[in-house]
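With one protein chain held back, the other chains of the complex are shown just where they sit.
Up next is chain A:
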């Protein structure tokens, strides 16, 4: 049952990443693209966790944690650049 659920999860999250890619390519403005990238990072974390369950190993948790941190910092940095024209003033 878990294997079927993980397969379903891979399919759904993969489709979600494709939808994010659509918005990333077509998004009319910069904030849309930043939002699409941020959502992509969150979906990538979900994919990493699903892969960890499928492989029955815990080594990928650190990667997911790093993804969470780096994704948040990069989103804030992009927005800061749009807002102020500079990241560290």
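We adopt the following convention: a contact is a pair of C-beta atoms (placed from the backbone, for glycine too) under 8 Å apart; a residue touches a chain by one contact, two chains touch by 3 or more; residues count from 1.
What we mean here is this: contacts and distances are computed from a predicted model.
J.: Which of "Spermidine/putrescine ABC transporter permease", "Penicillin-binding protein activator LpoB", "Cytochrome c oxidase assembly protein CtaG" or "Na+/H+ antiporter subunit G" is the UniProt protein name of the chain not shown?
T.: Listed in its UniProt record, the absent chain's protein name reads "Na+/H+ antiporter subunit G".
J.: Which parts of chain A are in contact with the chain that was left out?
T.: Interface residues of chain A facing the absent chain: 1-2, 4-6, 8-9, 11-13, 15-17, 19-20, 22-23, 28-32, 34-36, 38-39, 42-43, 45-46, 49-50, 52-53, 56, 58, 61-62, 64-65, 68-69, 71-72, 75-76, 78-80, 82-85.
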